[in-house]
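With one protein chain held back, the other chains of the complex are shown just where they sit.
Chain lettering (A and B) follows the sequence in which the chains are written, and residue indices restart at 1 in each chain.
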Amino acid sequence: MPILEFKNVSKVYNNITKALTDISFSVYEGEFVSIIGPSGSGKSTILRCINRLVDVTQGSIIFDGHDINKADKKEIRQVRKKAGMIFQHYNLVDRLSVIENVLHGRLGYKSVMSGVIGHYTEEEKEKAFQILAMLGLTEQAYKRCDELSGGQKQRVGIARSLMQEPRLILCDEPIASLDPSSSKIIMDHLSDINETMKITCIANLHQVDVALKYAKRIIGITAGQIVYDGPPEKLTRSKIYEIYQSDEGELITDVK
Amino acid sequence: MDKTTEKAPRPNNQTSVFVQRKRTFTLAFLGVAALFVVSAVVTNYEIIGGLESIPKAVIWMAQHFVPNAKAWSRLPYILSKLVETALVSVAVTVCAAICAFFFSLLGTKTTRTAPWIARIVRIIAAFFRNVPDVVWAILLLFSFGQNILTGFFALFFSTFGMLTRTFIETIDEVSASCVEALYATGATSLQTVFNGVIPSSLPEIVSWVLYMIETNIRSSTLIGILTATGIGYLFDLYYKRMDYSSASLVVISIVILVIAIEILSNKIRKVIM
Partner (left out) sequence: MSELDIAGQPPVSLDIVKYMRKTRGGKIKTATKSKSNRAIKITLFVLLALTIYGFLTFDYKNVDIAKAMAGTWNNVKVLFGQPKLTYGTWGGSLKALFVTFSLGALATIFGAIIAFFGSLLCAKNIANPYVANITKSFVAFIRAVPTILWVLIFTVAAGLGSVAAVIGLTFHSAGYLIKAYAESIEEMDEGTIEALKASGASFWQIVFQAILPSSISRMTAWTFLRFEINFTNALAVGAAAGVGGIGFDLYMAGNHYFDLRELGYITYIVVAAVILLEMIATKIKATVR
């Protein structure tokens, strides 16, 4: 049984802008899927539909046994805590400490009040430290997030999502704001998480070569429609040009 | 303004830009000049008289607007009224800020309230911001009389309106990105407010509160004259009795207070930002 299923999903913004048209695909446990496509093709809309940051217009999405469109508030919380998300601009609370940001990953598990006053158990804090150790951030634990470099911030983002004990991690352009060496560190961590912890990963990437290197499956979308879905080996050059609707030589391949 | 033409010859396309700019300047200048003339006529403003009044006022201030022994003897009383006015300004700003913060949460995009609620919040804020504090003061005089609360509520309403709008803008600007991430972890609105919105926007909010305290001390002087309370009333009292020495001491004390608060606020801002 797939962990995530898109059935004929369409999304129209403000009744005019078509973001997604009739998208269908399934993702199985443990897969590392990369969604590629030009900017504005609907990549981030797909990710945001999965945790209902965006409501779909038509079709249905099944994640972890929940029909996301029919989920009520409580159920959405259940869905969200099982789907971690990391962002291009990290989206951390800059003025709080690294460890506080990591602990935010537990909010979905808490009662409203204990989340509001920021009460975490000792086990949760220890777990946060273990995750930070795994990502090489223990020394930064008490620093404020605005003191960190971009690569470190993104690792805090990963730590926050791992804190959720997710079944799925959604990565929205995780390396688009990073330099090549930090990008490699981030992608290696994501790859490790996928392989050793068996967490399913869906990553939007605009660098095709990164996608080819790390993903076990590529979904190419253009103007809100899937034009390729298959293993990286079978993605031909001409198919890539079709996805990016560009002429030969114009391809974005900035990270080796 | 003709300096723009005093330059070496330029290529044609650039000249046209300069000609156009000069035309805009000329039009703007004529518009402002016309506004000036009309305004001067409407208000019976005498330009010469206005210019003459400045040295006259300086001389007059040097002669009469200086504290004398009698004025100094009133210093304790003046200071007590000054402290009262400062406390009113702080209390008004703090109360208005607390109300405005919770109210602005209903108006920001970050809490994902229904759009119609956000719109109502904005309309209410605009109402309180745009009814001048003078109107509130005059209105409140009817029931509260010459009371410290008259000035308190008059300032409260306009501060509340002003801060609600500012807080909505600040919160939307500062915390939009982290709020999205917190919702994505499964946090509720209230958890998101306390873990994301408050930590990220608090420095800006404190800075605005300090600014409003400064502003409200000046405004409360004016409101005090209207409602016969606080330091404004004291100034008006001495002024009407033509006891300009004592009035000058009131002004000096206000100046020192305002500047002290400004310096302190700037110091605090430097540390918290």
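Going forward, a contact is a pair of C-beta atoms (placed from the backbone, for glycine too) under 8 Å apart; a residue touches a chain by one contact, two chains touch by 3 or more.
All values derive from a computational prediction rather than experimental measurement.
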For a quick check of understanding: of B:L75, B:L106, B:I124 or B:I148, which residue touches the chain that isn't displayed?
B:I148
Considering the entire assembly, which residues of chain B contact the chain that has been omitted?
1, 3-4, 7, 21, 32, 35-36, 38-40, 42-46, 49-50, 53-54, 56-57, 60-61, 65, 84, 87-88, 90-91, 93-95, 126, 130-135, 138-145, 147-149, 153, 202-203, 206, 209-210, 218-219, 221-222, 225-226, 232, 235-236, 239, 244, 251, 254-255, 258-259, 262, 268, 271-273
Touch rule applied to chain A and the missing chain gives residues 95-97, 99-100, 103, 118, 120, 122, 125-127, 129-131, 133-134, 136, 138-139, 141-144, 162, 192, 196-197
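Going forward, only the chains that are shown with their structure count from here on.
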Would you tell me which residues of chain B are touching chain A in their complex?
175, 177-178, 180-188, 190-192, 194-196, 199-200, 202-203
How about chain A: which of its residues touch chain B in the complex?
51, 53, 76-81, 83-85, 87, 89, 91-96, 104-110, 112, 115-118, 157, 160-161, 164, 170
